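What you see is the complex with one protein chain gone and the rest in place.
Read from first to last, the chains carry the letters A and B; within each, the first residue is number 1.
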Amino acid sequence: MFSGVTVEQFEQAKNKLSTLKKDPGNEVKLKIYALFKQATQGPCNTPKPGMLDFVNKAKWDAWKSLGSISQDEARQQYCNLIGYLLEAEAGSSAQVAAKPAGSGATYETLLVTTEDDITTIKLNRPAKKNAITTEMYNEIIAALEQAAKDDSVITVFTGAGDFYCSGNDLTNFTKITEDGVQEMARRGGELLRKYVKAYIDFPKPLVAVVNGPAVGVSVTVLGLFDVVYATERATFHTPFSQLGQSAEGCSSYTFPKLMGAAKASEMLLFNKKLTAAQACELGLVTEVFPDSSFQSEVWTRLKAYAKLPPNSLALSKQLIRSMEKERLYAVNDAEVELLVERWTSDECINAVMSFFSAKAKL
Amino acid sequence: MFSGVTVEQFEQAKNKLSTLKKDPGNEVKLKIYALFKQATQGPCNTPKPGMLDFVNKAKWDAWKSLGSISQDEARQQYCNLIGYLLEAEAGSSAQVAAKPAGSGATYETLLVTTEDDITTIKLNRPAKKNAITTEMYNEIIAALEQAAKDDSVITVFTGAGDFYCSGNDLTNFTKITEDGVQEMARRGGELLRKYVKAYIDFPKPLVAVVNGPAVGVSVTVLGLFDVVYATERATFHTPFSQLGQSAEGCSSYTFPKLMGAAKASEMLLFNKKLTAAQACELGLVTEVFPDSSFQSEVWTRLKAYAKLPPNSLALSKQLIRSMEKERLYAVNDAEVELLVERWTSDECINAVMSFFSAKAKL
Partner (left out) sequence: MFSGVTVEQFEQAKNKLSTLKKDPGNEVKLKIYALFKQATQGPCNTPKPGMLDFVNKAKWDAWKSLGSISQDEARQQYCNLIGYLLEAEAGSSAQVAAKPAGSGATYETLLVTTEDDITTIKLNRPAKKNAITTEMYNEIIAALEQAAKDDSVITVFTGAGDFYCSGNDLTNFTKITEDGVQEMARRGGELLRKYVKAYIDFPKPLVAVVNGPAVGVSVTVLGLFDVVYATERATFHTPFSQLGQSAEGCSSYTFPKLMGAAKASEMLLFNKKLTAAQACELGLVTEVFPDSSFQSEVWTRLKAYAKLPPNSLALSKQLIRSMEKERLYAVNDAEVELLVERWTSDECINAVMSFFSAKAKL
């Protein structure tokens, strides 16, 4: 299988080892250690370290596990492994370099950046209080899909300007095609279902940095985030019934679960607007910060979190989510079905008309 | 199908339109508009309004949707529609007038009234702290069934006098027939199951106005209400185990869900009595009010809520409830089964006997 390596090649490999930029991880380091020992001293026959001498025991185990392979073969495997690690690193850098600088440039309504192992998705229509248009729904879905696959450890959601997000852009309702209201409602429902599903399925810790008032669907999906930090200026408002509509984002399940029916109903049925402190007390928000130090405190913390073992974080988050994933899919379906009915109802059409009439008079 | 209408009949219909007392809703108004345009100007051939001109676009869509029906036919349909609306309104008034004034008069133990789109069910045995007798259980079930069907938007539950409700009237236990304890327990279980089911199934927002201390089953079913307002004088007490009994009203599921096992167990296992403030902190109560302004603050708020779109409210409430309706049925069954066993147990019979002995000595 292999033709043997010279002592020079072995020495070269040994020297190149120190040029690796990334720590290859402990298992690989133990393998390198063991192959080096086998290559230079032959099979392990030193006494087994004591049970509590954990580090030396691990090294000894690794060396011992090579059994009686020859020093020649150990040298060959050593060189192969170092070579593989160097190539992998070079390839990975090349790949990074091939990416367009500032990947956020590809979105019209979002700013998406990755720094310090954190991918940040920033809603970027500050003049419209970051209201979510149809285009923006699609871009957020795409940005979440990309963040799920990139190298980042944590994904952050936030808004540009003083508002976090004013929810569904009601002008979406005015874009009725010839197909009429029914068809518009059906398509809106499909988009919403896909949008909420992107949050349910997101595989890494997802953090909301709520930099100002939040309305509608931007509030309801918070129940699908792992951590929600809010400035004291933030408010949380879900005025569905006054628009003849009904709750989405799985909030008809997550909110009663979180705060009990008695508190959730005031929000979801009776349009109560919460302060940041109230939302924190009810468990919708993890912690509230003074506005002046909000960004610096939150980002210091997030950068520390992003240094934790990434697989442990992702797998722990997925474990927690797995407990109710099927349930959340079913809730999302039921909510969308009711909303599609609502959008074509008299109550909703009246309420949205009143909204635009009132706006027109201003 | 129709023989045409005269211009006079058409004019008459047009004039009668203004005599409608109730807004027929937007969809109907768009239809009336469209038929009038078609009847007077023929098929729609004006330019389509811009996407953002929502109101005119909706009108244009309605007119356009009539296609090429003749002006004659449009006149006929116009007259039919107006006629139908007028008849429906007259019929509805007649029906209301046929109802006995003050429908609350039909109950022995309750005062039931409907005003401002709110049906109020008031427990009316203030001398007995509104303790629930067998008759009262049956009347509450009937009142809930009626409120579910009436025109009200919200249903409110409250108590007459200084107490909200002292729970199950323990004299229910003394009414043992010849059939003996087993049969009494079986019948009591069936009544309780039906009673709790009436809360699970209630299809509109259900609000508790807790005007004073609440005990036993009047506390446990609060987990099935949508909103719970309490005066600061209210307390919440579920002394089941000290009476040798066990929890009902789905509280063995709703309470741990709401406040966690660590808090719920002190109530349900160890008879801890909560203040209104504590109950609010744990999510059992939506909000606590000073006793002096309790009624005025609460009813001002409820009257405002009752003006919201009724279908959105009812459908949103039903959506939230649908998430766990099957679960609640199963919990109700399990609780009733255990209670029937408890009622025939030595522990319970001893405890109830002690209760009456202690009372007899007073």
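We adopt the following convention: a contact is a pair of C-beta atoms (placed from the backbone, for glycine too) under 8 Å apart; a residue touches a chain by one contact, two chains touch by 3 or more.
Quantities reported herein were computed from a predicted structural model and do not represent experimental measurements.
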item: From B:V7, B:A127 or B:A262, residue that would touch the chain that is not displayed; value: B:A262
item: Absent chain, residues of chain B that touch it; value: 171, 173-176, 180, 240-247, 252-253, 256-257, 259-266, 268-271, 331, 334-335, 338, 341-342, 345-353, 356-357
item: Sites on chain A contacted by the missing partner chain, in the whole complex; value: 25-28, 51-55, 57-58, 61, 205, 222-228, 257-259, 283-287, 305, 308-313, 315-317, 319-320, 322-323
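The rule is short, and it goes like this: only the chains that are shown with their structure count from here on.
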item: Centroid spacing, where centroids are CA-atom means, of chain A and chain B in whole angstrom; value: 41
